[in-house]
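Each remark here refers to the structure printed beneath this line.
Every protein chain but one is kept in place in this view of the complex.
Order of writing sets the chain letters: A and B. Residues in each chain are counted from 1.
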Amino acid sequence: MTDPTPVAATDGPPETSRAARQPVGGSPSNLTAVVAANFTNALPYILVPVLFILSVIFIPGYFSKASIISLLILASLLGLSSLGQTMTIIAGGIDLSIPAVIGLSDIIVTQLYYKHWSLPVIFLLIAALAILIGTISAVASVLLRVHSLITTFGMSLIVSGIALEWSNGAVNGAVPGWLTSSVSAIGKTGPIPIPAVIIVWAVASVLAVFFMNRTRIGRETYALGANAVAARLATVRSTWVKVVVFSISALCAALVGIFFAGYSGIPDPTVGEPYFFLTITAVMIGGTSLLGGRGGYLRTVMGALIVAELTTLLVGVGFSASFQELALGILVILLTSTYGRELKVAAKI
Amino acid sequence: MASVASRQARPPALATPAVRQLVQRNSYLAVPLAMLVVLFIANAIVQPQFLSQQSWAASMAVLCPTVLTAMAMTLPILSGNGGIDLSVGPMAGFITVLIAAVLVPAGITSQVIIPIVIVFGLTSGALNGVLIAYVRLPAIIATLGMYLFYQGLGTEVLPEAGGSVPVWLVKLDGSYGPIPAVWVVFAVIAVIWLLLTRGSYPRNLLSVGGDERAAYTAGVNVSRLRVVTYSLGGALAAIAGLMLTGLIQGGDGTVGPPYTISAITAVALGGIALAGGRGGLLGGAIGGTVLFLIQELLTDAHVSVYAVSVVNGIILILALALNGTVEYLRRRTLAAKRG
Partner (left out) sequence: MTTADVASRLDIVDLSRSFGETKALRSATLRVAPGEIHSLAGENGSGKSTLIKILSGVLRPDSGTLTWEGDVKRHLTSPSGAQAMGISTVFQETLFAPEMTVRDNIFLGTDRLFRYGRRKGAELEVARQALSDLGLDGLDVDGPMWTLSLAERQLVTITRAIVRPWRLLVLDESTSALDAQQRDRLFGYLRQARSEGKSVLFTSHRMDEVLGLADRITVLRQGTTVATLAVGEASRRGILGHMSGRADTADIVSAAPAPRREAGLPQDAARVPVLRTEALTLRPSSQPISVEVCAGEILGLAGLEGQGQVEFVECLTGLRKPVSGQLAALGASGAAHPVRSYGAANRLGIRYVPRDRRHEGLFGPLSVFDNFAVTLWSELNWLGLLRRQQARKRFADFAESSRLVSASPARAISTLSGGNQQKILLGRWVAMRPRVLVVNDPLRGVDANTKEELYGLFRRLAADGVAIIYLSTEIVELLTLTDQVAVFHEGSVVAMLPSQTSSDTDVVAAMFGDEQHGGTSQVGADG
């Protein structure tokens, strides 16, 4: 007799074991644990204002429009990069190709604009490439029965190789002026004295939350991440969901690459490198579980704000980049200890 | 019941249980070994000096940290439940800083560095293990935190590459007579691992990786096993750092990250299941060697540095595809034989 069904047997290992790791009965014992669980759920939302207040206390001149805007720009860039990442994580996967796509997008914008290509064409090209990259990652993961961690990892090697090759030796690049002001602290969006990147982030956030909660694909994403086997049996369009979320992730990364191009104006394929882990950090700190099937983009928005605030706080207090990294490492561990803990083995039985 | 027996595939007459166990335990190495042989021959053809003694020693020296970090990554992955150690690279990088910028300037230049480094690795690994097994952080997060910590610490202590290393350490990348010194290192590790495999640790490790709940309810101390596993991984990463120090002849806090990436690739190339429960340390070693040989081949063929990155990515995906397909076919044929 065969058990499990052929449907289950074709799934890659990480997804099938996830079902067993999810709690299906029982929750933490006793009342204090329940209170603690609720508190830790709300912690990201609490930390955002708390960190802000700490920053105001410890950094002179922090409470000014310029520094708040700078903070929001930082958060916007991280938040946008993490938008797709949130979805891929909820779907039970992960996207490690975000920095590579950011770099590629940066290269394409700066170099092609320098060569007088028209902007709409450049953007279309970048979008098409992003969708292609995301689709390949997703389809490869399905066909090869392999976790997207690996396929996106492989794609990142491929894409960054291409980006490096393309930009080999090139130092010339140009970007339109409005792009530069979109990420500048003194930039405006029309009459509003806020740089465009922040507005774009705000709009994107609303769309993302709406997408996850009110569309069929959004709900299917949660189902897929919660239990891939049951999702297939429940006629969830698993492959399509993966293609969509990974394409969105790549598109967001491409968008951030365009903004980064606005920052510096010169081609820099490595500009996305810090984001290799920062997007995962933002998602995790926001409280979305790496296990999949739970969380949401609003949490990542909080996470991005927290990471931006922490970075700003550390810089403002005078810590070097090295120390920041060190401190970030410790903070990641500490914060996750409060609200990102996994179940005990005993609780999974 | 007759039907029970008939549904089981009858083992071939010559295979004693010991031989069968050996084959079964190591069947995951089939594809990696094939790749190893092919690449070795390819390298020898493209670059005949590859087989020369000097080239041999130099190759081994470069290979060493890659293989050791791959082995360091293998153990946590085998333990399952999302086990991984992202900090292997930065920790190895930090060891170079520790030796070149802390120990040597403090006057510690003799071979006593070796046990110091190993103890450091064991402790760091144990910390990872505690965070994962007792504090119950997801492994990717805990080791990510440690990754950032070591990166930051390394570049904070030694902002620019430099420092000095004792001569004996540099010599480790040379040869003692015809034998590359690195082989001694590998031999020692092999002996230690062989001793371990005679005992119950690998069995317990693979059982926990297979299903930690089964292991737990059967009485295995899963948490303690995880701490031990990450400690051993940490020790291996530390030794990688030691050899790396000799290779770059100094300290450099930035050399770490590529080794984390190559370690993951190597584990995949080594036929090890990323979900845990299947594979072994040898897979990590072979995977690391395969990766090294691929790099060599590409360099010999004068492929541009960037194209190498692209090829690495493709190789990774293909290796996993192959792995996954072989697994799938294996299960299908075995299930079909059962009727």
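Convention: a contact is a pair of C-beta atoms (placed from the backbone, for glycine too) under 8 Å apart; a residue touches a chain by one contact, two chains touch by 3 or more.
The structure displayed is predicted, hence computed values, not measured ones.
J.: Please identify which residue in B:V31, B:A61, B:L225 or B:L298 touches the non-displayed chain.
T.: Hidden-chain contact among the options goes to B:L225.
J.: Hey, which of A:I217, A:V315 or A:I330 is the one touching the hidden chain?
T.: A:I217
J.: Looking at the whole complex, which of B:T66, B:N204 or B:N312 touches the chain that is not displayed?
T.: Within the whole complex, the residue contacting the unshown chain is B:N204.
J.: In the full complex, which residues of chain B touch the absent chain?
T.: Spelled out for chain B, the touching residues are 1-11, 17, 20-21, 24, 196, 198-201, 203-204, 206-207, 209-211, 213-221, 224-225, 228, 273, 277-278, 331, 334-335, 338-339.
J.: Considering the whole complex, not just the chains shown, which residues of chain A touch the missing one?
T.: Those residues of chain A that touch the unshown chain are 1-8, 16, 19-20, 22-31, 33-34, 214-217, 219-220, 222-223, 226-227, 229-236, 289, 291, 293-294, 346, 349.
We take it that only the chains that are shown with their structure count from here on.
J.: Whole-Å distance, chain A centre to chain B centre, using C-alpha means?
T.: So the centroids are 29 Å from each other.
J.: Of all residues in chain A, which touch chain B in the complex?
T.: Checking each residue of chain A against chain B gives 2, 9-10, 12-14, 17, 20-21, 140, 143-147, 149-151, 153-162, 164-165, 168, 277, 280-281, 284, 290-291, 320-333, 336-337, 340-346, 348-349.
J.: Any idea which chain B residues touch chain A in the complex?
T.: Chain B residues touching chain A: 80-82, 131, 135-138, 140-142, 144-156, 159, 211-213, 216-217, 222-223, 253, 261, 264, 268, 273-275, 304-314, 316-317, 320-321, 324-325, 328, 331, 335.
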